[in-house]
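First, the structure itself, so that you have it in front of you.
Left out: one protein chain. Kept in place: all the others.
Right, subunit A next:
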Amino acid sequence: MRRLLTCLLSNNPGVLNRFTGTLTRRQVNIDSISISPVGDKSASRVTAAVYLDDEAVAKQLVAQLNKQIDVLEIHDITEQPHIERELALIRVNAATNKRAELFAMVQPFRADVVDVALDSLMIQITGSREKVNALLRVVQPYGVTQVVRTGVAGFTRAEG
């Protein structure tokens, strides 16, 4: 099952290496990982989506990551109400006569067309992983030539 870990790492050299090294060593498959500095840049926020079937193993892995000195915080938020978002840029080979149709298709996804060229255009979408997947399915027939996804970023919902 896919699990979502959110962590705060101190911004020291080699920190991400150590973090992902532990996942590799435990033979955990990483679905996506997103990282960026936060606050005064002394720390980085990481969201890691990983595949782990066994709940006990997941718990142990979180404890193992948590003991790294540079892991300031780590939570497995899979079972908690949470928000997950990612951004994708999709380049589609749309012929001019198909463009109106394509625009209409992406509308309900609240996706934007952010770049237009003679023989292609680029669509930007933000949302849950499922939403991004759904849009990708929809635009596939028009000829997708390039896709880049940021990987999910996530947080738990506020209580109350």
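Convention: a residue touches a chain if its C-beta (ideal position, glycine included) is under 8 Å from a C-beta of that chain, and two chains touch if they have at least 3 such contacts; residues count from 1.
Simple rule for what comes next: contacts and distances are computed from a predicted model.
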In UniProt, the chain not displayed here, chosen among "Acetolactate synthase", "YojF family protein", "3-isopropylmalate dehydratase large subunit" or "Nickel import system ATP-binding protein NikD", goes by "Acetolactate synthase"
Quick one: which of A:Q60, A:N133 or A:Q146 touches the chain that's been left out?
-> A:Q60
Had the left-out chain been drawn, it would touch subunit A at residues 10, 12-14, 17-18, 21-22, 25, 56, 59-60, 63-64, 66-73
